[in-house]
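A single protein chain has been omitted from the complex, and every remaining protein chain is retained in its original position.
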Amino acid sequence: MSKTYYSPTHEYVTVDGNIGYIGISDYAQHALGNVVYVDMPEQGDDLEAGEEFGAVESVKAASDLFAPVSGAVIESNEQLIDNPRLINEDAMANWIVKIELTDPSELENLMDEEAYRAHCEAEKH
Amino acid sequence: MNKKYYGKVIFELSRPGRQGYSLPSNGCDDVLPTLPAGLLRQNAPQLPEVDELTAVRHYNNMSTNNFGVDTGFYPLGSCTMKYNPKINEEMASLPAFTSLHPFQPSATVQGALEAYYTLQRMLCEIGGMAEFTLNPYAGAHGELTGLMVIRAYHESRGDTKRTKVIVPDSAHGTNPASAAVAGLKVVEVKSLPDGTVDVNALRPLLDDTIAAVMMTNPNTVGIFEHNIPEIAEIVHACGALLYYDGANLNPLLGVARPGDMGFDVMHINLHKTFSTPHGGGGPGAGPVGVRAGLEQFLPNPRVVKHSGDDDPLFHLDFGTEKAPHALGRISSWLGNFAVELRALAYILSLGSDGLKLAGTLATLNANYVKESLRDLYALPIDRVCKHEFVFDGLADKSTGVTTLNVAKRLLDHGFHAPTIYFPLLFHESLMIEPTETESKETLDEFIAVMRDIAREAAEDPETVKNAPLETPIRKPDDTAAALNPVVTFAELD
C-alpha cells in the first residue's frame, strides 16, 4: 500500500516498501507554468534529504528540486527528456526520480496530504 | 518603427553565383593546395551568396522592425537608456584609433593610452576612487573582476577563510551569478519593505567568513540607502570589503560618490551612466575602481603615466614584481576600447557643470512620473525616489490585468515597456527609469498613455490582455521555443 508524503518545498515522495518515487506537486507545476526541461540526476547518484538534486525549468523560471528523503537513485524518468510537459499533465503520476530509501525515519519529518494542503493555503497569503 | 514584419533571413535571399565582396589580388602564388589535405575542411561552410544591394536592403528592412533610443522612449528601470550622442560615434571611429593593433609600441599609441588614462582619472573623480581599470567588457564582467580583486586582497593578507559574499535579496541576478563564477558562496540578506538593506538582518551575518558585501545605491527600487555609513562601518569592522554595483550610479552624478560612502571596490556601466549605445545587447564596458591601497590587485594590463621628463609618457604595465598579487588578465587587452572613447567624449561634452545636473534631472524626471501615476498604479514605497521607482502593477487589479499586459499594451503606443517582474520584491513589479535626456513632453505623453491603459484595464480589459495588437509580430510562442530550440537556419523547416 503506497503512501505519499510532501515537503514544504513542494516535492512529494510516494513510498512503496523501500522504494520512493519523487516528483513535484500539482501546486508546484501550476505555479511554474509550462515545463520545458527537467534536470535529473543519474543512476547511482545519492540523494541527501534537504539537498538540491536537480531542477525543473519553465520558460520564465527555474526551480531547484530538494530531496524530501535520502536515498540512492535507481532511475530517472526518461519520458521527461522528450516530454517534460507530462509534469503539467499529471504531476503526481509523472515522478521525476525513483530511489531506494536509506533512512525511512526521515518520512516522519514530512507532511501528509491534508497537512500539505493546509501548507499551500497558508502560502497563498 | 515599421509595423509590417519583414522577417526574412539572409540565407533565404541567397542565389548561387552571386557575389557581395571585392578583394584585390596580391600577385602571390596560392599555397592552400600545398597544405596537407587532412588539415583543411572537407566541405565549404554554407554561407549566403548575395549581391551588395540585396544585403543592404535586407539589413535596412530588418532594422525597421527594431526600436531604439533614437526611435522613442525606453523607461527601463536599471538600464539608464539615455541619449547616445552622435559626436561620440564619430570620435570612436577616427581611423587614428580604429586602425591601431594592440601590439604597436607605446611610442606609436600615446594618444590611445592617454585617452585611456584620462578616462580612468575622470572616473576616479566621479566615483571617489584611487584607480580604475577599464578592461572589463561589461557590468557583469566588472562585478566578476571586482570580486576577484577582493579575493586577491584577502589572499594577500593570508586570510583564506573568507569564502562568502552577502547580496541583498533585491539584487540584480548578475550579483549572485558573478559571485558564483568567482568561487564565492552567496548569502542573501533581507530587505525592509522599502527595499533598503535591513541593517539588523545584516549584522548577524557578518563574520570572518565574509569576503564582501555587494550593494547598489540607490537600491534596485530606486531608494537611497541612507544607512550606508553604518553599513560600511560594520562591514569593515568584520574585515570584509564593501562592493558597489554601479548600475544605479546615474542619480548620484553631481550629488555623491560611492568612494565617499565607504565603498572599497566599484564597477561602472559605461553603457548606462555614460551614454554609450546598448547595441542590441552590447558591447558595453564595466570599468572597476578601487580605493587607495587596492590598486595593486587590479588586472593587467594597466596604463601608467611616467614623469613629465620621460618620453614616451604613457606605458603599459603587465604586472611587475611590485604587484605580485595583481589579478593577471581578465581581457585580451584594454577592454572595449572604442566604447571607452565614447564615454570619454561624453564626459568632455557634459563637463563638471553638466555632470552636476545630470543626476538631479534624472531624479526629477522619475519623481514627476511617479507622482503623476500613483493614483492609478500601486505604489508600494511612498517616498521620494531617485532615478527610478517601482509600481506593483495596477492599483485596481480586479479585472485581472497584469503588469505583463500593461507592458505589452505600451508597445502598441510606441513606447518600450518598463522593466517588468524585477525586482522580485513585488509580484507585479513595473520599474520605471526615465533618465535626464527625456523632455517633459515625452514624459507627459508616457503618463497619458499609462493613464489610458489603466482606464482601458478597467473598462475594456480584454483589449489590454490581448496586447500587443499593433506590433510587427504578436505573442511569440516562448514555450515551443524552449521545448524544442531551433537556433540555426539549418534547423528551420
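Chains here go by letter, A and B, matching the order in which they are written, and residues are numbered from 1 within each.
In this section, a residue touches a chain if its C-beta (ideal position, glycine included) is under 8 Å from a C-beta of that chain, and two chains touch if they have at least 3 such contacts.
One rule holds for everything that comes next: contacts and distances are computed from a predicted model.
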item	value
From "Exodeoxyribonuclease 7 large subunit", "ABC transporter domain-containing protein", "Probable glycine dehydrogenase (decarboxylating) subunit 1" or "Extracellular solute-binding protein", the hidden chain's UniProt protein name	"Probable glycine dehydrogenase (decarboxylating) subunit 1"
Which residue of B:306, B:440 or B:455 touches the chain not shown here	B:440
Touching residue (missing chain; options B:200, B:307 or B:332)	B:332
Touch list for chain A against the chain that is not drawn	36-37, 39, 55, 57-62, 64
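Keep this in mind: only the chains that are shown with their structure count from here on.
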item	value
For chain A paired with chain B, centre-to-centre distance based on mean C-alpha positions, whole Å	38
Chain A to chain B touching residues, read off their complex	34, 36-37, 57-60, 84-85
Complex interface listing, chain B residues touching chain A	421, 478-479, 481-483
